[in-house]
Every structure is written in C-alpha cells, then in structure tokens.
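To keep things clear, I will list the structure first and then write my remarks on it.
Missing here is one protein chain; the remaining ones are kept as they sit in the complex.
Going in written order, the chains are labelled A, B and C, and every chain counts its residues from 1.
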Amino acid sequence: MYLRAEFSDVEAAAAAVQTVSGAGVDKRDVEVFSARPVVFEPGILDRPSRMSLLAVFSAVVVGSGSTALMFYTQLDYPLITGGMPLNSGWATGVITFELTMLGAILGTVGVFLWESGLLRKNRSPAPAIRDDVITMQVRCDQEGAERLVRLLTDSGAITTTRVEDAS
Amino acid sequence: MSEQLVPVSEIQSTDDNVPRWGMAIDLDRCTGCEACVVACHVENNIPVATEDEAAMGRSSHWIRIDRYYEGTFPDIKVKYRPVLCQQCDDAPCEPVCPVYATYQNAEGLNVQVYNRCVGTRYCANNCPYQVRVFNWFDPEWPEPLELQLNPDVSVRPGGVMEKCTFCVQRIQRGKLDAQAEDRKVGDGDIQPACVQGCPAEAMAFGDLTDPESKVSQWAGVGRSTQLLGELGTKPKVFYLEKSD
Amino acid sequence: MTTLATTLNGPHRRVREDVLHPLEGLSFWYLASAAFFSALVVWALFAWGCQIFLGIGVAGIRRPVFWGLYIVNFVFWIGISHAGTLISAILRLTDAGWRKPVTRAAEAITVFALMIGGMFPLIHLGRVWLFYWLIPYPNDRLLWPNFRSPLVWDMTAIFTYITGSVLYLYLPLIPDLAEMASRSQGWKSRVYRLLSIGWTGSDRQWHSLERAMKLMAAMILAVAVSVHSVVSYDFSMSIAPMWHSTIFAPYFVAGAIFSGIAALILVMFALRKFLNLGRYLRPVHFHNLSKLLLLMCLVWLYFSASEHLTVWYGNEHIEMAVFNARVHGEYAPYFWLMVACNFLIPFILLGIRRLRTLGTIAVSSVAVLIGMWLERFLIVIPTLSYSALPAAWGPYEASWVELSITAGTFAAMALFYMIFAKIFPIIAIWEYDEDVSAS
Partner (left out) sequence: MDRRNFFKLVGTASGGALTGACGKQAQELIPLLVPATEIVPGAEEWHPSVCSSCAAGCGTIVRVMQAERKIEVEGETVRQPIAAIKKIEGNPLDPVSGGRLCARGQAAVQGLYHPDRLTGPRRRAGARGSGDFELVDWETALSEVAAVLAGVDRRRIVYLTSAGMGTGSATAARFLDSIGAPPATTIGVNDFTVERRASQLAFGWDGLPVYEIQDATYVLSIGADFLGGWASPVFYSRRFGHMRRGRPGIRGKLVHAESRFSQTAWSADRWLPVAPGGEHALAMAIGHVIVSDKLRESDQAGESLRQAFVATDFSAACKASGLEEKRIRDVARELASSMSPLVLAGASIVRPGSSRAVTAANELNLLLGNIGAKGGVMPPASLPGGLTAERPAYRPLEEQIGKAEVVMIDGVNPLYAAPWLAGSLAKVELVISFAGFLDDSAAHADWILPDHHELEASAGVIPLMSPTPALTGAPAFVKPLHETRATPDVLVDLARRLDAAIEPVTLDSAYASLHGQGTDEESTPADFIDQARRQGGWWERERPADAHRTRTEPLGDWDPPVSDPAYPFAFQPYPTLQFGFGGESHLPWLQQLPDPASSAVWNLPVEVDPATAEQLDVRNGDTLRVISPSGELEAPVYVNPAAIPGVVSMPIGQGHGTFGRYASGQGANPLSIVDPVPEQETGVPAFGATRVRLEKGTTKQRLVQYAAVDRQPHPHR
C-alpha cells in the first residue's frame, strides 16, 4: 500500500522526505510528483543515472558498426573511383562521425525512457497532475502506516491519504 | 615532361595482358571537319536534340569540336580541338557518384553504367571537360528512323547520364574476334567510330601499355599534351599540339 | 519561502490560459490562410508530378548548369533548420533564462525546415523513383552505395540531424502533452495521453528529462555543425572553380546560423502577432536575438570577404571567370543585392542602437533571408555556368516547374507551422513555470 501526502511548498516536501528517510524508509520507496520540476538540495532525494555512460557506449557501438559495414561492403564489391583507395578514413570519416552521433542520440533517448520509468510495466499508482500542490508518495506496509502518517503531517503535509495496491 | 605524360595510376593492373586504352589526337592533322561527331552519333544511338532543346543547351554530343578565335583580323587564327571523354585515370566524376554508376574498369575505361544511374548529375558538375551528357527526356526516333539504331549499344532512358565510352562495344568485339582466332588484339584492330571515320587520320587509338602501339608513339612525342592536365585528372586522351 | 498557493493565481494560470487559448477553435482567417498555403503546396506537387512523368527536362537545368534552384533551395532550407536546434541548444547549454519562451518555436522551425530541405535532393533526381538505391541495405543489385560520395555523406548527416531534432523537439513536449491530456476531454485527451507516453510528473521523470535534454543539446550542437559542413562538402569536394575551397564548411555553418536566426525572429514576430503572446515573446527576446543576428552578419562578411579576396588575388583564370561573373558580370545585380541584404541593411539597422527597434529588426531579418537565398544561388549557379573550358560555358534559366516548387516549399513551411501551433503549445509551459518559480 502507499501513503500520499500533499505539500503546498517545496521546503515542506523536502523536510518530509528527510524525516521519512530518517525514519528508515528506503528512498527508492519515495516518489515526488509535481506539475513542474521540483529542485531539492543535493543529497535529499538524488536519483543516480548512467545516462552519459550508456550514451557513449551506444555511440561507440553504432559508430564502429557503421564503419565496419562500410569497410566490408567496399571490399566486398571493390570498385575503383577517382583513383581513390577502396577504404580510407578521409573518404568515409564523415559517415563514421554522423552515425556515432546518431548512436549517442538514440542511446540517450533510450536511457531516458528507461530511467524515467516511462517504459516500465510494474509502475506504482500515480496521482493526477496538479499544479497547485506537490504530492509525495511513500510505499509502506500496514503496520508502519500509522507512524508515517504522523511523521508526514508533522512535517507539514496538507492532507494524507492511503492508497491500496491495485493488486 | 613525357614522364609526367605517361599515364600512371594506382589501379594500373599488375597483369600486363590487360590493356589500358588511350587515344591521341594530332591537332596538326585535324581539320575540325566534324566527321567524328556524326560518326559517334551513328554508332552510339545518341538522340537528336530538337532546335528547342538545343536552344536550352541540351544538344547531345559525346565528342565535340571546341574552337577559340585568337588575335584579330587579318592575323587571326582559330584554335580547335575535338573534346571527348578524357577517360581520366583519376577521374573526378567517379567518386562523387553515390550509386557507383560510373567507375574505372580494369582496362582504364571510365565506364558509365546506365542502369545504375539515378541522375544526381554530380558527375557532370565535377567533370572539368563538360563531356558528360544527360538525357533530359526519354529519347524518340520517329519511325522508321529507329531501324538504324545500333543493336550493340543500349538506348538510354530519360534521367540518365551518358558519355563517350571509347566505343566499348567495338573494343569488346575486337577482343572476341581476336579470341576466336586465338591471337592477341593487334594495334589498330580496334577503332572507335570517331577514329575510324576521321578523314585526316588525325586520331589514334590503342593500348597505352604497349610502347609500340601507334597511340603510345604519338603520346610520347614532344607536342603531346593533356587537356587541363594541371588538374591532376590524368587523362588518357593526348593532344598533339599544332606547330610549324 | 515560495508556496504554490501564492503563485497559484499568478503567472502560472495566466501562462496556461495564454498559451493554451490559441489551441481552441478555428478562426476564419486561420482557415483562409491555411487554404491558401495548401493550394500553393498542391500546385508545387503538381509541378513535381509533371517533372516525374514528362522528364526532368521540364525544369530549367541544362548543360553545363546541371544543378539549379533545387540545390539552391536545399542548401537554403538546411540553413534555416539551424535556427532552432542550434539556437536553443546553445542557449540551453549556456542556460540563458530568456530562452525559455523561444526554444520550442525554434526547434519546430528546425524540424519543418529539415523536412522541406530534405525533399530537394529527391526532387532533383533524374530518376527519383530509384532514390532508395542510395540507401545501404542488402539488395538484389548486390551493390552497396558508394560511401565515398559526398551525397551519401549528406544523406547520413541529414538523417541523423532530423532524427535528433525531432526527438529534441519531442522530449520537452512530453510534460506539456500530459498536462494537455489532463485539461482536455474526449478523443483529444486520449491522443494527448497517448503522446505523453504515461508521463506522471514524478521526480524520477523530471530528473532524467533534464539530464537527457542537457546531453541532447550538446550532441545536437555537434550534429548541426557537421550537417552544414557536409552540405558544403557537396560543393567543396568537387574541383569546380570557386567550389573547391577550404573555407566552405565554416562559411556554410555561419551562413546557416545567420539565416536561422533571421527565420526565428520572423516566426516569433508572427507568433507574437497572431497568437498575441506579446507577454512572453517580449522585446528583450527580439533584442537579444537581433544582437546575435548582428554578430553573425559580421561573421558572414568576414567569411565572404576572405573567400572573394583569395580568389581575386590569386587571379587564377578559371576561377576568375566565375569571380567576374559574380562581381562584374551577369550575376553582379544578385551579388550586390546580396551584399546589401546580408551586410549593409542589418549592419546599419541593428548596429546603430537608435535605429534598433522591433520594426527594423523585422526588416533586417527579411533582408537576411533574401540575402542568404541569393548567396546560395550565387554559390551554385555561376560556378557551373562558367566551368573550366570556356567553350562549354552556358547560361541558366529556371523554368516554371522550379519556381512553383520553390514557392510551394515556403508555403509548406507556413502551413506546417500553423498546424503545429494549433495542436501543441508553442511555449514550453513547464519550462516557463520553472522560470517563474525560480524568480
């Protein structure tokens, strides 16, 4: 089951996050919903990401893959043009570069879709988007709920509601 | 001088049985009579450009006579030279084609594969000699003119680039004849239509790798030059300049 | 301490009203102009049809000018496409706050300009029905494209660029789509919901979105620069006089940004006027952009001058033929008009502070667009018509087909933009929110 608490301002939400995590709730069970990006101080609710790394990886894969294709095809069907060597970085470097960038872009977008959870199947229930409040959602079990509600209200939640699992 | 004129190429075949076709044109013999131009049209099924087309600069000639007046009357001279595809070793037209419609074959011919061409016309832009001819429309031959068409040469559809082939069909024929009589192709056995027809016998065609061939002999003399040779295209057509 | 309650009746609600208002209803004038532009586009398509069925010869291209208006337009539109991505990417990276109302408008320009520009290489083909022979895939011809050809470089570059910029436009659109979904009913809501791929506004999503956008901005920047360099390679890789030049790549990129900014400014004027977004597209935006425009104007002058000076001083007869055709010869009127449009007008109107008003900014933007189109024209045509052998020189004259298609593409641009602005909020609401709440 989940607990939802609505806060009217960022600071309150931040405080709540800290108290809750202080109370031993795993930060991965905490989610904050808002109509626009909510900026917490670093360390309050960080979300680790491998986006850059994976982007570079995908860039290397696609780039070298395309280069390999060019190399193979030009050897496979060797036609001399303009007295150029069959394979030369000068003649095909541009394509290598472009496809490396393409790899990077696709990688980034892919990772974005994954890390943002937009692609995941088992997703926790989400409140409707409201631009007047910040909603915080904590997953917990029945017995811990009472204590968490108290903590949240203390840290300035306007309202708190319980949400049962869909299951 | 002559060293620079002998066509050297990275792609020069190691197998010395493979010829490298070249041409030499003696401008001192040439009278600019344009017999070569018509001979080429007859041989290669080149469509006739109507007056309107010609007015748009769409005459199709695989070989043409460039002429420049020099000086003023009465001491005026005219420089003229037959210009056809120079069959460059390092042809600028080849690498720019995205679909390999034009490339250099083993015998040094700058081949144009009509069926592959999609008509980007990049090759024509990049040919400093402007010898590439584009088919702006599908060609037409009012009946019964089509009876004359040479069955050895394909008729090109619209939207396709074409150019002088050194009469590759005649080269092929020459090689097959030689093969059938199992002998080597002799110098002069193969003559493109323009060379064959030239009344002043101003054109020589043959194998540049054979130092004894007429074309090599001609290409070697002091008067021999290459058109726009400074561009480094390594043409295989040599011009023997006029001189008295 | 900023509570949402305090800002609730503040700018946030207003931005929603202002930005979302234009999306409702279809005015007479909207429909009328849409019809007009569509008519032009249809006519252009008809012209293209003629060209396909009757033969490429119905266009004005001829020996020796084998490339004509099609390639001119191609380069021009690809140039325009640099408006968006490049601008918004630069601003995003430099985190210029004032960019926020501008970015989406700019990125939309990029996508449409690319779609249009990308068509021209096809329109220009002699046998367009075989265009797919340029695409590398295992085929029954047992032949792969010639990767040494700048045209294939071009194809990959543009493909990368259009993929990148579509995504770059789409990602920041997602939150707004979600919001649209929650604000609209019925099928509209469903469509928006679908497009918003289940955006819930969780902090995870916000984090990765921000991160992705930062990365994308950097990449798009690199791609954009490379794309226009590659376009310039189409010319500079060939040995034609005044094409075979090392300056072309940066020259083209600069020119592209130049024309891109001008296009952006004009689009913003249009939005400001027709969607009355005056409150968001404020004079400060125009002034900032106009300063950029002025800068690029000087950069353009610098490149252009070096190009011509080099040729003139070298006095190499083959190149001088082209030079003289441009500067003294039959193309001189275009040349000097270009100089006026690309340098004199913007430099005077924007350089002198007292003269720099919204009006003059608009005027100089129009001038720059005209000037840059002429520049492309002057790069493509004279070189071809004055090739190396004087005996092969020849003039060029565009036919009705080329002109119709050219006109059609401008109409298409307007049409696409109208439709886009009718379906999506032209200002990124959430970014604007962020901006406001930050202040």
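To be clear about the criterion, a contact is a pair of C-beta atoms (placed from the backbone, for glycine too) under 8 Å apart; a residue touches a chain by one contact, two chains touch by 3 or more.
Not measured: the values here are computed from a predicted model.
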### Task
List the displayed chains that the omitted chain touches in the full complex.
B, C
### Query
Among B:124, B:198, B:219 or B:237, which residue is in touch with the absent chain?
B:198
#### Entry: Residue numbers in chain B that touch the chain omitted from display
26, 28-35, 37-39, 41-43, 48-51, 54-55, 59, 61, 64-69, 72-74, 76-78, 80, 142-151, 173-181, 186, 188-191, 193, 196-202, 240, 244
## Note on the structure
Omitted-chain footprint on chain C covers residues 312, 315, 317, 320-321, 323-324, 328, 390-394
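Simple rule for what comes next: only the chains that are shown with their structure count from here on.
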### Task
Quick one: label the inter-chain contact graph as line, ring, star, complete or other.
complete
### Task
Consider the two chain pairs A-B and A-C; indicate the one with the greater count of contacting C-beta pairs.
A-C
### Query
Which integer distance in Å separates the CA centroid of chain B from that of chain C?
43
## Note on the structure
Whole-angstrom distance, CA centroid of chain A to CA centroid of chain C, is 31
#### Entry: Computed distance of Cα centres, chain B from chain A, in Å
63
### Query
Using the touch rule from the top of the page, what residues of chain C touch 2 or more other chains?
143, 146, 148, 152
### Query
By residue number and range, which residues of chain B touch two or more other chains?
92, 95, 97, 100
### Message
So in the complex, the part of chain C that touches chain A is made up of which residues?
### Response
1-5, 8, 12, 16, 136, 142-144, 146-148, 152-153, 156-157, 159-160, 163-164, 167, 171, 175, 178-179, 182, 197-212, 215-216, 219-220, 222-223, 226, 230, 233, 430, 433-434, 437
### Summary
Per the touch rule above, chain A residues touching chain B in the complex are 77, 79-85, 91
### Query
Along chain C, where are the residues that touch chain B in the complex?
54-57, 60-64, 66-67, 121, 124-128, 130-131, 133-134, 141, 143, 145-146, 148-152, 155, 234, 237-240, 384, 387-392, 394-395
